[in-house]
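A protein chain is absent from this complex, but the other protein chains hold their places.
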Amino acid sequence: MSTAYKVQINRKWCKNCGICLAFCPKNVFSFDEKKKLQIVNEIQCSGCLMCEKRCPDMCMKIIREEE
Amino acid sequence: MAKYELLQGNQACALGALKAGVEFCAGYPITPASEVMEILAEKLPETGGRFIQMEDEIAGMGAIIGASVMGKKVLTPTSGPGFDLKQENLAFAAMAEIPCVVVNVQRSGPSTGGATISAQGDLMQAKYGTSGDSPRIVLYPNSVKEIYGTTITAFNLAEKYMTPVILLMDETIGHMRENVCLDEFDNVEIINRKFPDVAPENYHPYEPDETGIVKLAPFANGKGYRYVINGMHHTIDGMPSLTPENIYKTISRINDKVERYKEDIWQWEEQQTEDADIIIFAAGCVSRSASEAVKQLRAAGHKVGLFRPISIWPFPDEPLAKAIKNAKMVLVAEMNRGQLIHKVKEIATDNLKVVPLNIYDGTVIMPEHIIQSIKEAAK
Partner (left out) sequence: MSYLDYIKEKQFPLFTCAGCTHGTVTNTFLRVADELKLDKENTVIVCAIGCAGRIPTFLDFNVLRVTHGRALAFATGVKLSRPDVKVIVFMGDGDAVAIGGNHFIHAARRNIDITAIISHNEIYGMTGGQYAPTTLQGFKATTAPYGMIEPAFDVCELAKGAGSTYVARSDVYHINHLHKVMKNALTHKGFSTLEVITSCPTQFGRRNKMADPIKLVERIRDITVTQTAAEKMSVEELKDKIVIGEFVKTERPELTEIYEEKLGKLRKN
């Protein structure tokens, strides 16, 4: 059984500051051409929660899923 | 048998506060007001209340508001430069509708002025000392006994109308001793704060019912009334808001309630005004000299009366207008350069002569000053 993580962004609260992106050890996020936050590498998420805990707008949610 | 006690004015204030149910006092030492806090420091532990001497006057005012938010009856005493420092958080109390009593035993100013010198320099500051339009109830007793009763009234009005109340005193009365009987206050009415009468889920602290007076649940009330108290313009839930609608509603509500209930708040005394040609307008310690002047002038056959406002804010304009209706002259005697005279002039009709008597050299206005002024003005 392996562990996977689902990454959710509350778009209503997110201001696209990029703090989650900058310090993600697994490069899960990226900015699109309009500097809008995108999830590009969800499968790599290790569930360290650094993005969720550092988010100044409380819009990140990492959900642990057993497979 | 009636029991008489020799009490100092400041002592009567502290005892009146205890009678009203004061539970919290915070202050900073300042002459000539310190006795109020010294007595409460001694007595409050006995009644289960709390006293703390804060690091400055601003903090004293802040601390009492903090305690009032928790549902306590609170007071801070001060004077002169200390009253200047109270203004910041006085405005907060008016804005956030937090009941509290601020005692200002007036001394001579501006600035350090004279700590033990009597003056009536803060009559306008008491109403207009803060930025923005905010209401103020200001009571101004003229005797030791009246200080006791007026202190109780100050607490009652603060809790009833959810607003700060200022008890103005003169150094002369604050430090004067008089033999008084407090028995008649045994059954005095004590008003306590109203608790919300709607369920927590329907509760909007700043949306009053038809009375226009908010019912703020004490914080940590254990009944689920949880909200924000905020010195910024706010919504009905206390949340910051700068919409024109909210700004208008907040400023109107805090001021309108005092205007609406002014007849309940007004207190004044008249002596022989019915047939008077000349009315002396005087408050605080000056009114005592004025009363004596009335006696002497009446004895000499002059039709002189006295109008003494006890609540100076809201100003008792209608009672004064009624009292001076048939008079030819009003002498406004004040220990300042002319403050309440402006209110009197606002009310006076064109054919009424309004004459100032201003003494601000630190001495008290005596009956002979008043008699002389009247004689000169009548020439």
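By letter and in written order, the chains are A and B; residue numbering begins at 1 in each of them.
What we mean here is this: a contact is a pair of C-beta atoms (placed from the backbone, for glycine too) under 8 Å apart; a residue touches a chain by one contact, two chains touch by 3 or more.
Not measured: the values here are computed from a predicted model.
In the complete assembly, the contact with the undisplayed chain comes from B:23, out of B:23, B:38 or B:97. Screening B:124, B:188, B:239 or B:366 against the full complex identifies B:239 as the residue touching the chain left out.
Here the missing chain is touched by one residue of B:5, B:88, B:178 or B:292, and it is B:88. Touching the omitted chain from chain B are residues 23-24, 26, 45-48, 50, 52, 54-56, 58-70, 72, 74, 88-89, 92, 219-222, 224, 226-232, 238-240. Not every partner is drawn; the one left out touches chain A at residues 12-13, 15-19, 21-23, 50, 53-59.
By definition in this document, only the chains that are shown with their structure count from here on.
With each centre defined as the average position of its C-alpha atoms, the distance from chain A to chain B rounds to 59 Å.
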